[in-house]
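Every protein chain but one is kept in place in this view of the complex.
Up next is chain A:
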Amino acid sequence: MLDVQNLRVSLGGKTILDGLTLTARPGQITCIVGPNGSGKTTCLRAITGDLPFAGRIALGGQDIARLSPRELAALRGVLPQASTLAFPFTVAEVVQIGLHRGTSGAQSERIRAALGRVDLGAYADRSYQELSGGEQQRVQLARVLAQVWEPVADGVPRWLFLDEPVSSLDIAHQLQVMRIARDFASAGGGVVAVMHDLNLTAICADKVILLAAGACHAQGTPGDVMTSDILSRAYGCALHVGQIPPPGTPFVLPHLAALAAE
């Protein structure tokens, strides 16, 4: 269980998050959505321990402010929005860097499996810097997966935190990444993803947290949160949520009637 209580984050004297409270359960995919500047990424960075914050963040009942980087790394993996690599490591080496010291025996096996998971099994010895942006993002995902390979370790669920995991991927790989997230959740792990694409969110999320202006605007199932009224107010533009088959899955279409009518 991820339990965030009264989270407040200020960056450079500006309050980004102001009293945010949210929860996420293991076994589910929780998606954080919201307009630009609403604090999605800041929220994720506070939860992953990258930013100083006020309030309380607990992961599996443990206050993350009291955990060492090493203990945190055993509990959760983080996929950043963009990564730059300073030196010409190979793909397999990048995945290896994320592994703990103890796993040396099974390391190469796990690296291969993780790369296979993101369709890059044949890329192990390629130079990371020569890959396309989308391929690099998938390598990073493989690195994160390898770090928290078992979704549940010693009865404790582990977590994946994904910051816009599909931002530079084609549609097939977007679905593949969300499938990996789903498998991780189904096996008992927790997944929290910052998402931009509302339709993909509607398909994948078990729970949606809608942020606006540094606070939680709404949270609940996609069906509860993603209504025309709530989304239009949060994003400040007219949005119309329609239903298409399969029934029960909301989908979002920007409402351009006002522009087209002129």
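By our rule, contacts are C-beta pairs under 8 Å (C-beta built on N, C-alpha and C of every residue); 3 or more make two chains touch, one makes a residue touch a chain; residues count from 1.
Assume contacts and distances are computed from a predicted model.
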{"item": "Among \"Iron complex transport system permease protein\", \"Phosphoribosylformylglycinamidine synthase subunit PurQ\", \"Carbohydrate ABC transporter membrane protein 1 (CUT1 family)\" or \"Rieske 2Fe-2S domain-containing protein\", UniProt-listed name of the chain not shown", "value": "\"Iron complex transport system permease protein\""}
{"item": "Where the missing chain touches chain A, by residue", "value": "45, 48-50, 68-74, 76-78, 80, 83-90, 92-94, 97-98, 100-101, 108, 124-125, 147"}
